[in-house]
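One protein chain is absent from this view; the other protein chains keep their places.
Entry: chain A
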Amino acid sequence: MALLKKMRHLHLRILPVTAENRHFLLRTRGFHKHSTCQSLPAVEENVLPGNFSAAAVGKDGPLKTLKDMAGPSTISNIIEFFFRDGFSRIHEIQQQHSQKYGRIFKSRFGPQLVVSIADRDMIAEVLRAEGVAPQRANMESWKEYRDMRGRATGLISAEGEDWLKMRSVLRQQIMRPRDVAVFADDISGVVTDLVARVRALRGRQPDGLTVLNVNDLFFKYAMEGISVVLYEQRLGCLEERIPQLSLEYIAALHLMFSSFKTSMYAGAIPKWLRPLIPKPWEEFCHSWDGLFKFSKVHVDRRLSEIQGQLAAGQEVKGGLLTCLLVTKELTLEEIYANMTEMLLAGVDTTSFTLSWSTYLLALHPQVQQQIYEEVVSTLGPDKVPVSEDLPRLPLIRGLVKETLRLFPVLPGNGRITQKNLAVGGYLIPAGTQLALCHYTTSLDEGSFPNAAQFLPQRWVRKDATDRVDNFGSIPFGYGIRSCVGRRIAELEMHLALTQLIQKFHIQVSPLTEEVRAKTHGLLTPGAPINVRFVDRQ
């Protein structure tokens, strides 16, 4: 009887929401690039899902519904995000809300309900319950652009079976650590250029030591590094004169990034309003045009090389791109789309992490000294590290893990539940948008004692049986939809940091004060990081 009353009550609460205004409200959330654009059927808070005709029971008694869940009000969210620029502080708001409302809480952005989960064990439960093709969020504006231009979706924007097919092909090529190790020599070549570039850039400063805005340098390193893997080609980003085509690409990527907020609105602004507010959508399309053009040029170049080799009766050899072009497990359009999306995903993420690592090393000279000693005792002062050396450099691995714990490049990730789920004593119906709050869990004292401290050592195992419950910090995600470029990114970061630490004493520049993190799609340094690179010998 009580239930019936409840249901009637709820019926009245379902407000009529037009497709248009819902669309707008849905788009105004800002977790991160991959979970921003939503257009989901609004999940009603206190409707029990179909197959739970009566109260569901979890392991600790009856499950509560979403209606019972605490969270900030819609109004306070609007004020926070629109009037206090909450978008750039999403990571901090995530922490505050979880302190105030608990480790699982709900937020409403208009009719869009988001359930945030800021608990290591609950996140583990959600990710372990995943099916074969987990969905992050609806990427409608990305899809709209691709449909408009007749392009395919890639791993970031595709869902369901399309995604699964591409993922199966790509993961077989770039996910296994032993397969990725073959790229180490090429990446080492890029690191050599990075070191030379550090020397060239610092030489231009009055003190002869400072590299200004080190992220700019790491951006170019990351772009060069990922390109040797993806396109089997050097782009010249670390040269004094960067080739025009690469410059254009960098401009397109910067536009995509700097207009992140506007491009979020690009999808948010209803189509009928576009003639009045055309800029966001235009910029969004313009940057995608630039990104796709770049991939197309490089893919086509390799394709015609292969044609030439075949015509001349030569053997066709190559890496990732060659393999994709020759085996034809993906169509040419799918190859363009994936090359575009993987390049996009592999530049800023790697460069921010390298920037933060350098910053943390500069701030913590003793930690840096410890890592330096490990590097020199393993490699000596000059040996260029190869992939086989990396297992003997546990502190370098710890450095990257600890950097990503303190500054997870994706402060949160999204999931849409594909079936009813019992989490944290609540019954969460299928189709609910979840926000997994990685920033909060990775700074949680319960998982990481002295969580605010930079301690790469915490990741070093005593021996092979030493286990760390590390669901609190999973910067690359977990499972079938985790980062496909993880092993490549790790290799790029490990090799670069090893050589930088081996060759230079990294110091804070007096030009840099405290740098705080800011969310701009990704967790980024809020100010330029300037560091000094002093020769070790």
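Basically, a contact is a pair of C-beta atoms (placed from the backbone, for glycine too) under 8 Å apart; a residue touches a chain by one contact, two chains touch by 3 or more; residues count from 1.
Definition applied: contacts and distances are computed from a predicted model.
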{"item": "Undepicted complex member, UniProt protein name, chosen from \"Diphthamide biosynthesis protein 3\", \"2Fe-2S ferredoxin-type domain-containing protein\", \"Trm112p-domain-containing protein\" or \"Electron transfer flavoprotein subunit beta\"", "value": "\"2Fe-2S ferredoxin-type domain-containing protein\""}
{"item": "Candidate in contact with the missing chain, chosen from A:L212, A:L245, A:C285 or A:V326", "value": "A:V326"}
{"item": "From A:P177, A:G208, A:P381 or A:P510, residue that would touch the chain that is not displayed", "value": "A:P177"}
{"item": "Chain not shown, touching residues in chain A", "value": "2-3, 52-59, 62, 124-125, 128-129, 132, 168, 171-173, 175-177, 179-180, 182-183, 300, 303-304, 306-307, 310, 315-320, 322-323, 325-328, 331-333, 391, 394, 397, 422, 461, 464-465, 467-471, 474, 478-480, 482, 486-487"}
